[in-house]
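A single protein chain has been removed from this complex, and every other one stays in its place.
Labels A and B are assigned to the chains in the order they are written; within every chain, residues are numbered from 1.
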Amino acid sequence: MTTNAPEPLLALSNVNTFYGQAQVHFDLSITVARGHIVCLLGGNASGKSTTMKIILGLVKPRSGEVMFDGASLIGLTTPQIVRRGISSVPEARRLFADMSVRENILMGAFVRNDRDAVAQDLDKMLTLFPKLGQRLSQRAGSLSGGEQQMVAMARALMSRPRMIVMDEPTMGLSPLYVDRVLELIRTINQEDVSVFMVEQNASLALEIAHEAYVLQTGKIVLSGPARTLKDDPRVRDAYLGGSEAA
Amino acid sequence: MAEQHTMLSLRGLTRRFGGLTAVDAIDLDLAKGELVSIIGPNGAGKTTLFNLVTGLDRPDAGQVSFEGQDITGFSPERLAGQGIARTFQLGRVFGNLSVMDNVLIGAHTRLRAVKPAVPVIGPLLELGLALLRPSSVRDEEARLREEVKTILARFGERLLPRIDQPAYSLSYANRRRVEIARALALRPRLLLLDEPTAGMNPTETAEMQALVAELKAEGLTILLIEHKLEMVMRLSDRVIVMDEGKKIAEGPGEQVRVDPKVIEAYLGHGLSGTAEQESAA
């Protein structure tokens, strides 16, 4: 397309990952440009979530490079990576169920030491997610799935990240919340936060993404600008279809 | 007489976890020899439904019957004995057992010579017979080992050369095959397959699809969870769509596929256009 390609914020190149003797990724290469939303599509067990774990340092690749903002993430621990400016919305939210909503959101600012600014950001979150205002002292585990997703997103924003990685942010949500979540991802992105999201729901993801990759048994089988992929029947065939993608 | 043809029947089956209703009042009938697929987005409650049918989880409400008998709340080992076999979505092979031993475990409920059906002292007899191994026990074991090889042969050269290797050393796809082989060794009357092609590439998926088609042709009753719609459409007599624990649609694949509710829930609004185009084509 005509977009002048901005410099990459995150780049995975030739990543090979193994669980025991089983190979999960085969020479995986993915780029997330600064300020873009990039989604990784694929079926169950295609290696999507593992990709997210590689970026966050929860799983170590056997070979390959992961660069973030010009520096390698290989060998860093998860907390170190978080401090570099990557935050996450994990699969199934993973809130701290027995802590209050307020504590959950503030946990997102764990790496920060500027108390006053953190307090301001908390207020900002409450304007972005107005529903959470009445829920602040409630146990996070008692919220509905959609509300939990809001908390998870607020939590991820609290570290003032340069990039957020999200694992199936719409999974298990009612259609009302799905739209809301997508809207929020756009809003977040407009504040200059890059987004890398893993999704199974191709159409939703392609609506808001700039670029997309399709992962199948650990290999990228299709990639390109989201608006071209959106009308490409190969996308769905690649991971929903049964037979050979054309 | 129609009763006799119903293999599995679910009525109002419900399971709640905390505030979340994972399976919400599901009704389902499965006739003998039928292949019914359950589709729906991740988190829709499909695997929980399988757990309820196979006794690994108990429903909060509702009833499961198998061949006319109420089996709600039966233990998984008892249900296995009745001929219900399943595979697991995440792949639960016995990592330290060889391929042969994994599949032999599948035939466990069919052991007769070494497991006499005697009350109270049955287990002690089993221990004694396992140690003494009279010819009846040896023959049974030899027969089952031959049968395992026949089952493994259905997967071509994928598993046979690895028959003595421990399962942990297998590739992801091969572990899934071992799971299916293990299920077949039970000689199931009802087979539940939980995403048998997850993590498989198109060639492997096509092989698996051919195998499931073969099993169906042999008259096996199958309940299938699958995301790959192509495969679902080709194999299924009926498709059931789940979302948020509820059954939102049911019918022949072609009908379900164009149901706007399904497209909305499962494919999302964006792809609906593509889906329609394709079904028109």
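One rule holds for everything that comes next: a residue touches a chain if its C-beta (ideal position, glycine included) is under 8 Å from a C-beta of that chain, and two chains touch if they have at least 3 such contacts.
Assume contacts and distances are computed from a predicted model.
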{"item": "Chain excluded from display, named as in UniProt, from \"Aspartyl/glutamyl-tRNA(Asn/Gln) amidotransferase subunit C\", \"ABC transporter permease\", \"ATP synthase subunit b\" or \"Phenylacetate-CoA oxygenase subunit PaaB\"", "value": "\"ABC transporter permease\""}
{"item": "Residue in contact with the excluded chain [from B:Pro123, B:Pro161 or B:Pro260]", "value": "B:Pro123"}
{"item": "Sole residue of B:Gly12, B:Gly73 or B:Gly95 that reaches the chain not shown, by the stated touch rule", "value": "B:Gly95"}
{"item": "Residues in chain A touching the chain absent from view", "value": "20, 56, 58, 77-79, 82-83, 87-88, 90, 94-99, 103, 106-108, 110-111, 155, 159"}
{"item": "Residues from chain B at the interface with the omitted partner, ascending", "value": "17, 51, 54, 56-57, 75-77, 80-81, 85-86, 88, 90-97, 101-102, 104-106, 108-109, 111, 114, 123-124, 126-127, 130-131, 133, 141, 166-169, 182, 186"}
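FYI, only the chains that are shown with their structure count from here on.
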{"item": "Euclidean distance of C-alpha centroids - chain A vs chain B, Å", "value": "32"}
{"item": "Chain B-touching residues of chain A, taken from the complex the two chains share", "value": "20-24, 43-46, 92, 141-142, 144-145, 168, 171-172, 174-175, 178, 200-204, 206-207, 216-217, 219, 230-231, 233, 236-237, 239-245"}
{"item": "Touch list for chain B against partner chain A, complex", "value": "18-20, 41-44, 89, 168-173, 175, 195, 197-206, 209, 227-232, 234, 244, 264-265, 267-272, 274, 277-278"}
